[in-house]
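Removed: one protein chain of the complex. Kept in place: all other protein chains.
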Amino acid sequence: MAFSLRSVKVPPNSANLAEARTRVFDFFRSACRSLPTIMDIYNLDDVAKVSQLRSTIASEIRKNSHVTNPKVIDMLLFKGMEELNNIVEHAKQRHHIIGQYVVGRQGLVQDLGTKDQGISDFLKNFYNSNYS
Amino acid sequence: MAWSVVKNAMKGIREKGVGNFLRELKEEGYLKCLPDGNLLQTKIHNIGAKLVGVDKFGNKYYENLDVQCGRHRWVEYAEKGRYNASQVPAEWHGWLHYITDHTGDELLMLKPKRYGIEHKENFSGEGDDYIYHSKGHALNPGQREWTRYQSWQPTKS
């Protein structure tokens, strides 16, 4: 199961935007399909839900929604495929997954709301950690 | 040799009856011989060899001085399916590897009573129960929250 995605070959370039778009959706589906496996091998049940991870994948893809060049989309797709492959093959460790996809890129402090308006960088760092 | 095998088998059937003979066949692992050539070869070796001893796990230790030196001692594991070398207890290890000529039963006398511990086979790869997770490891359920320091607990107030 873990090696089903191993034989990823560089596919021919997408001819147009529509083809690239369908490929992105295919990629999203295959990523979602491998989520139960990922939950299992990285033991993520107590830190994340499948739906959370699914929305993380979606947001990672949406981050590049402004890209229109099919060649660039192909490149990004290949990178995503590579990443997914690494994750599914257990080439990463649990804290990699948690750090990158569960906690996210904002750091551990989640409530960065309106409260932090107008406070100094020192205080922001102070709330974050002792070392910065 | 083949003739003596058949003769022995016939003798066995005659003495114990077909049902008992078949059950014994199964218990002794003769049926497992069919897929497992290693076991089969051990069984063939055993013919005409001298049974030197049986340890408390049921492993049988054979010796046959007629065969090539260095191959004249071997063990038939009690476990017929999942056997490995770590099932040989310490007292028999020396005999089996030609370190000593004393059999395990003799060496058992030397085992210190006060601190000698029971032999345990190596369970590596036998499932989650046998994998070691350090203190504080995510997969170590009991000590997941373990830290290198002890925090102050506000019990008294």
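A and B are the chain letters, set down in written order, and residue numbers restart from 1 in every chain.
Keep this in mind: a contact is a pair of C-beta atoms (placed from the backbone, for glycine too) under 8 Å apart; a residue touches a chain by one contact, two chains touch by 3 or more.
The rule we apply is simple: contacts and distances are computed from a predicted model.
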Could you tell me which of "Vacuolar protein sorting-associated protein 21", "Signal peptidase complex catalytic subunit SEC11", "Proteasome subunit beta" or "NADH dehydrogenase [ubiquinone] iron-sulfur protein 1, mitochondrial" is the UniProt name of the chain missing from the displayed complex?
"NADH dehydrogenase [ubiquinone] iron-sulfur protein 1, mitochondrial"
Only one of B:3, B:115, B:132 or B:149 touches the unshown chain, namely B:149
Going by the touch rule given at the top, which residues of chain B touch the chain that is not shown?
147-154, 156-157
Under the stated touch rule, tell me which residues of chain A contact the chain that is not displayed.
115, 119-123, 126-127, 130-131
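The rule we apply is simple: only the chains that are shown with their structure count from here on.
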How far is the middle of chain A from the middle of chain B, if each middle is the mean of its Cα atoms, in Å?
48
Chain A contacts chain B in the complex at 43, 94
Please output the residues of chain B touching chain A within their complex, sorted ascending.
138-139
